[in-house]
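Every protein chain of the complex appears in place save one, which is left out.
This part shows chain A:
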Amino acid sequence: MTVTATVEPLVKARNVHKAFGDVEVLKGIDMDVAPGEVVVILGPSGSGKSTFLRCINHLESIDQGSIMVDGEQIGYELRKERLVKLGGYAIARQRRKIGMVFQQFNLYPHMTALQNVIEAPIGVHGESRQAATDNAMKLLDRVGLASKVHNYPRQLSGGQQQRVAIARALAIRPKLMLFDEPTSALDPELVGEVLSTMRDLADQGLTMIVVTHEIGFAREAADRVVFMDGGNIVEQGPPEQVIGNPQHARTRAFLSRFI
């Protein structure tokens, strides 16, 4: 890893365990993400990669271990040396600096593209409507959708919807962006436009954790590739090492399906 030891990691996950009923999905994940780092998590479906991503902003609670983002323990707080579970409002506050992009886009269908983007800045971050709108127009222009600002999600293609979703996540000026299989629900010819938008963000130094099946994106944009299988991190390192010269049989077996 090229991360220098002096920089305090933005995300610090230690021994993260998570089970759904009897099924143990995460079996002790340790991961540090430095500011500005782009981490791509690869792995077969059911390997726990999406669940881990959702634990980072507490969409799923964890059973054991701890996750810190920007110096705050997610979902919990230390009060007089005792760890106390946070209430809904405090968790909502912690999530303000984490943007997320979903596999199914999840745009608000009753709002136009612009309204989708300005919703959280105005309602959660207390920005003025004018400032939020100006910023939103800039972001929508940046993802190439300046002409679609007044369209409703249903009037946009899947790729356009996902780019609006990316603009929406960027509008809250996140310190960390989470991408949960952002291209898996897209037609193959629409994947490229979303990936190139994401590559731009990576180049601009945004801290990103990306769960994806796009090996090409991992190879080009990732600072580090993490390969997960069966709830464990099997192997991680720079893309040329993990993708180019995988050490583990499971990584090789997974990657061989994409060549």
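We take it that a contact is a pair of C-beta atoms (placed from the backbone, for glycine too) under 8 Å apart; a residue touches a chain by one contact, two chains touch by 3 or more; residues count from 1.
The rule we apply is simple: contacts and distances are computed from a predicted model.
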Absent chain [UniProt protein name; select from "Glutamate/aspartate import permease protein GltK", "ParB-like N-terminal domain-containing protein", "Stage V sporulation protein AE" or "Na(+)-translocating NADH-quinone reductase subunit C"]
"Glutamate/aspartate import permease protein GltK"
Taking the full complex into account, find the residue in A:Val7, A:Val23 or A:Ala92 that is in contact with the omitted chain.
A:Ala92
Among A:Leu26, A:Leu114 or A:Val164, single out the residue that touches the unshown chain.
A:Leu114
From A:Val149, A:Ala167, A:Leu186 or A:Ile209, residue that would touch the chain that is not displayed:
A:Val149
Provide the residue numbers of chain A that touch the chain removed from this figure.
57, 59, 88-89, 92-96, 98-100, 102, 104, 106, 108-112, 114-115, 118-120, 123-124, 129, 133, 141, 144-155, 160, 168, 172
